[in-house]
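Yeah, one chain of the complex is gone here, protein chain that is, but the others are all in their spots.
Here is chain A:
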Amino acid sequence: MGRTEKKPVRLMLLVFAVILALAGCGKANEPAAGTTETGGEKAAEESASSGDAGGEIKVGVLHSLSGTMAISEVSVKDAELMAIDEINAKGGVLGKKLVPVVEDGASDWPTFAEKARKLLSEDKVATVFGGWTSSSRKAMLPVFEELKGLLWYPVQYEGLETSPYIFYTGATTNQQIVPAVSWLLENRGKKFYLLGSDYVFPRTANKIIKEQLKAEGGEMAGEEYTPLGHTDYSTIISKIKAAKPDVVFNTLNGDSNVAFFKQLKDAGITSKDLTTLSVSVAEEEIRGIGTDVLAGHLAAWNYFETTDTAANKTFLDNYKKKYGADRVTADPIEAGYTAVYLWAAAVEKAGSTDVEKVKEAAKELEWDAPEGKVKIDGATQHLYKTARIGEVQSDGQFKELWNSGEALKPDPYLKSYPWAASLSSGS
């Protein structure tokens, strides 16, 4: 052991070098811990002028750029930045340029809350676009309510929530999951197997699905949850085989989907033997999972890259021109892009970036989104959206099998469904 005592100085230097390298990799301009305390009052006081001093308006973009959710969230960030660029190219908002402040939530819920606080109280952004998982939104929600900031959340989610400081531009359950379950019951069979990641979205979504199955004559074949990032699905696949369901309703999130679908295929189960419908697998995820693995499986969304509207053509062209022809768009990407435009329109209408004025101006605001016409529901701050179901084709694109025909009014607490009465009171 004598050899180890010889060079303490060199060792120290090495450790320092490693620490320096690490600090270099992270963000050097982390907020000092003490400054956040008074930040709340300041942000509230100055919210009328927050972020728009000196001919510029700062806006926050907060997504997981690393970790298990990065597969999904990086492109949403790209779409939001593109919308900001486009708006700037047209002269900005209220004649001022938008300056994005991008932060990494690192797939870690406390980090999301911390960075949201930093964006609001340090950078004094006028609004924040961000989040993907419900856990990240639930972590950020109290921060936005406390500091009276504005969050635009671009992903479909499990519903049963409204917040005066959040605009939901993704679908709530009655615009995605509920119509998908009805469609599956009518077209694919009664026996459902529920598979999801072990956190708030899949568990709540499945609670809703179970009630709906009871009410509409469906049947449960099983229910399984795996930790986020789980990669071995062999046992669950044998459980699914044994249960013989007609449909697997898949609420797995992030790159667990890669492992699940690869292993499903290897177990000799194709889309011909078993219908799977996913609510978190879009064009972007298909790239990572592999089109050969996913072809024939279904997904429920409000937007596909193949959705045929004039606005989508322009959106698609610009996106591919900016980020490369091999890039794809997807529902949350579109919803993130739409969010930026809706916020900008509300600010123009309000003539100010003041949060309360923007909220007032946003009510019943309409916009021609790539997915079709959307409208902000004043009561819930969700969007009217068209529900769609698509089948993955061998080129990685969706073929639309069904759509709701009109933009559905958001109903986050499922008040218009009698069978859902027990859900909203419970949580």
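What we mean here is this: contacts are C-beta pairs under 8 Å (C-beta built on N, C-alpha and C of every residue); 3 or more make two chains touch, one makes a residue touch a chain; residues count from 1.
Convention: contacts and distances are computed from a predicted model.
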Quick one: find the hidden chain's UniProt protein name among "Electron transfer flavoprotein subunit beta", "ABC transporter permease", "Response regulator transcription factor" or "Sulfate adenylyltransferase subunit 2".
"ABC transporter permease"
Can you tell me which of A:K239, A:K357 or A:K409 touches the chain that was removed from the display?
A:K239
Could you tell which one of A:G217, A:G268 or A:G405 touches the chain left off the display?
A:G268
In the full complex, which bits of chain A touch the chain not displayed? Write them out.
1, 3-4, 7, 10-11, 14-15, 18-19, 21-22, 25, 65-68, 70-71, 74-75, 198, 224-227, 229-232, 234-236, 238-239, 241-242, 255-256, 258-259, 262-263, 265-268, 284, 287-290, 292
